[in-house]
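Of the protein chains in this complex, all but one are displayed in their positions.
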Amino acid sequence: MKIKIGSSEFKNPIFAASGTFGYGEEFSRIIDINKLGAIVTKAVTLKPRKGNEGLRIAETPAGMINRIGLENVGLDAFINEKLKFLSSLKTGIIINIAGETKNEYVALAKVLGGLAGIHALEVNVSCPNVEKGGIEFSQDLIQFKELIKAVRKATEMPLIVKLSPSAGDILTFAKLARDEGVDAITVSNTFKASLIDTKSQKIYIQGGLSGPAIFPLALSNVIQVCKNIDIPVIASGGIHSVDTALQFFIAGAKAVQIGTFNFIQPDIALQIIKGITTFMREKKLSSINQIIGSLP
Amino acid sequence: MKIKIGSSEFKNPIFAASGTFGYGEEFSRIIDINKLGAIVTKAVTLKPRKGNEGLRIAETPAGMINRIGLENVGLDAFINEKLKFLSSLKTGIIINIAGETKNEYVALAKVLGGLAGIHALEVNVSCPNVEKGGIEFSQDLIQFKELIKAVRKATEMPLIVKLSPSAGDILTFAKLARDEGVDAITVSNTFKASLIDTKSQKIYIQGGLSGPAIFPLALSNVIQVCKNIDIPVIASGGIHSVDTALQFFIAGAKAVQIGTFNFIQPDIALQIIKGITTFMREKKLSSINQIIGSLP
Amino acid sequence: MERKIFFEKARLKENRKIGHNFYLLKFITSVNPVVISPGQFVDLRIRDNHDPLLRRPFSIFNYEKGIMSVLYKIQGRGTGMLSSLKKGDMIDYIGPLGNGFHPFKIGKTLSVAGGIGMAGLFYLQKIFNSIPLLIGLNEKSDALALLDLLKESRIQQNRVHIAVMEKTPEFFTGTATDLLQTFLKRTKYDLILSCGPEAMMHSVYKIAVKKNIATQFLLERIMGCGMGVCQGCTVKVKEKGRLNNKLVCKDGPVFSGEEIVWT
Partner (left out) sequence: MERKIFFEKARLKENRKIGHNFYLLKFITSVNPVVISPGQFVDLRIRDNHDPLLRRPFSIFNYEKGIMSVLYKIQGRGTGMLSSLKKGDMIDYIGPLGNGFHPFKIGKTLSVAGGIGMAGLFYLQKIFNSIPLLIGLNEKSDALALLDLLKESRIQQNRVHIAVMEKTPEFFTGTATDLLQTFLKRTKYDLILSCGPEAMMHSVYKIAVKKNIATQFLLERIMGCGMGVCQGCTVKVKEKGRLNNKLVCKDGPVFSGEEIVWT
């Protein structure tokens, strides 16, 4: 089930999504995380971040909204405290990076792109650009393009760009990223969502929707992007079973990321790896590539 | 609970959404549909339409996908067979119109806009424009603007434009519609969604996602549009309880449309009317306008 | 005049396994038996949560003294959840829905059911108990369970003929259509009523066409609303030489073999 993204090889295409697997330590107490193809870390920022105040998660029908606000220990502590455990694993390590300015991303890419034990960087563009009045990098074609160009220049490490599905035509952003020479695209991050507390008549939460509810939306985007783009697409959004992971592969995804459902069923990734092996055996397929993009 | 849209008054702001209530006859056997503020009919097209071949609906986590394909009896039969029953009701009647070309919409607006017993037209722009290679009217700012301008010219009847949430920045489309002088905007139609059948490795269904799953996404759009637009907004998407309807009103919606949940709980609209009355009594409010847009 | 459709929460009287593969659910209903026509169905909301979201349709299997029952098989999550309900739990139903079997003369009529398809023909059998009912089942255990069920439901056993795929001395060995063939050799029939897997119904249709026998089939489709508004449950039919859509929930679920476009 090996796959390649840029120059990095992963033993299988079942990844854990950023922000839903920490840095692997917690899950390693419950499942054998070495079986995963890769772990995408919680977003790392240049400086430590405390994240958002107040309520951070809420449940919705078959989904959840989060507004964690990129709480993390920051680059230095990440390297000193977290990377050691990660590099001891027998799984691919992808570092999700986030910043408030283009230069922060570049700095992160320069440092992390030079470290051993890391197999790819995933650029999280769903962050407000403080230099541009707080518009998310993912929302503006020009600042998006500049960001990707700069990060691409900063490192030769395999580079993945994680798109936002709430930014209009996702394909346009995908093509821009491809044109800047990134190695893969993750489709996609969470969907913009809100809840109002009717008691206080105030916002209860505003953040990103994830979980089974969004699967058919994410799949629609993955189908569209895979049909029109020739670089690897990594699918993320609502995976909750072997069948939903398979749908992404058939649509053309070269790898899938499991997010929210890790919380619900911590061994879901292992189940999916097993399930796909069974599927391949039943269909008499020798390579996962015979599934990927098999949609007519 | 009276509200006004353009020159039409509705006795309450709880409407049944297009395509989920037929022309009212079936539901009238189960509930007192005269209690509703309005019924939005299934889309009416100029000619009768047979709709899509093959599977038309599928279930998803807390949602459903449909690709009915605008099956309906067509304008003439609608007027001869359906309108009589509708006009006998003591509820507002809103006709959802759809076409394949701008001229079809204009023709529909001219005829229906001149009939008694109709209180508003709702323009469904989520239809492919056959004159423009099948791009949906909802996907292209220019053809969208032309369409709305032409329909607005064709009738003085209160005009509602129902936006698509899958067309990028919904606010841009909302502003365009407002600038053309429409009386209200419905936010929004279903979200583009797909499922793949992993057995045959083919598309299982591609269509629009509706139901509870999309509520937090629709609410996010309604909040954004209401904050930036001064004409009435009608909310549609995932209502499944008194609380979710209230959230839309607090966000600023002047009316709400209940869609998929009519299938699940046929008296949901009546429950919501009752629930809002109770809410107003408990909060000692005399008018629904004290709730609408109360979000700080 | 249109008949009343009920929409209420009903209390379960019981929900038990019948043999190895079927379940019988009984609930207390306000439905008046006068409004039920055999072949109609009820649309169940299994639980109050939103996943699975849609209601699930089931034929009215029986009605007796204020108790309605449905016979079902576990197919997926909805029926799985249904099987976990217990006596005393509440279930929300809409029905009776659809039109049931079209009017017919009892004289030379025969019913054929495949597996759980028998659920759609039982109530008919109860009312017109002189019609031979042929039922095809997979296992002997199903057949034995069915015999008990007939007794419990007060249905004349001597008109019910069972075919079992599994070889047993007690029952006809083979499919429902095999059994049908033996019946058609012996007697002339004017009409066959049938419910079961689509492939089996198609076979029944082909057999009937050859012998010039009229047919009525109870079709199943995934349903959004169950009452004719969502247009989700279409079946392609031939009408006056043209192809048209009909709704299984509202125009059916029973259709004549000639109008169905078999695929």
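For clarity, chains are labelled A, B and C in written order, and residue numbers in each chain start from 1.
The working rule: contacts are C-beta pairs under 8 Å (C-beta built on N, C-alpha and C of every residue); 3 or more make two chains touch, one makes a residue touch a chain.
These numbers were taken from a predicted model, which means no experiment stands behind them.
Counting contacts over the entire complex, the absent chain touches A, B, C. Of the options C:Ser84, C:Ser130, C:Gln156 or C:Thr182, the residue whose C-beta touches the omitted chain is C:Ser84.
The chain that is not drawn here is touched, among residues B:Ile3, B:Ala62 or B:Ile288, by B:Ala62.
When the missing chain is restored to the complex, the residue among A:Glu9, A:Asp32, A:Glu59 or A:Asp179 that touches it is A:Glu59.
Mapped onto chain B, the interface with the missing chain covers residues 61-62, 212.
For chain A, the list of residues touching the undisplayed chain reads 19-22, 26-27, 29-31, 42, 50-51, 53, 55-64, 66, 68, 71, 211-213, 240, 260, 262-267.
The chain not shown here touches chain C at positions 48-52, 77, 81, 84, 86, 89.
What we mean here is this: only the chains that are shown with their structure count from here on.
Remark: the per-chain Cα centre closest to the mean position of all protein Cα atoms belongs to B. Each chain gets one centre point, the mean of its Cα atoms, and the points for chain A and chain C are 48 Å apart.
Each of residues 50-51 in chain C touches at least two other chains.
Contact with two or more other chains is made by residues 61-62, 212 of chain A.
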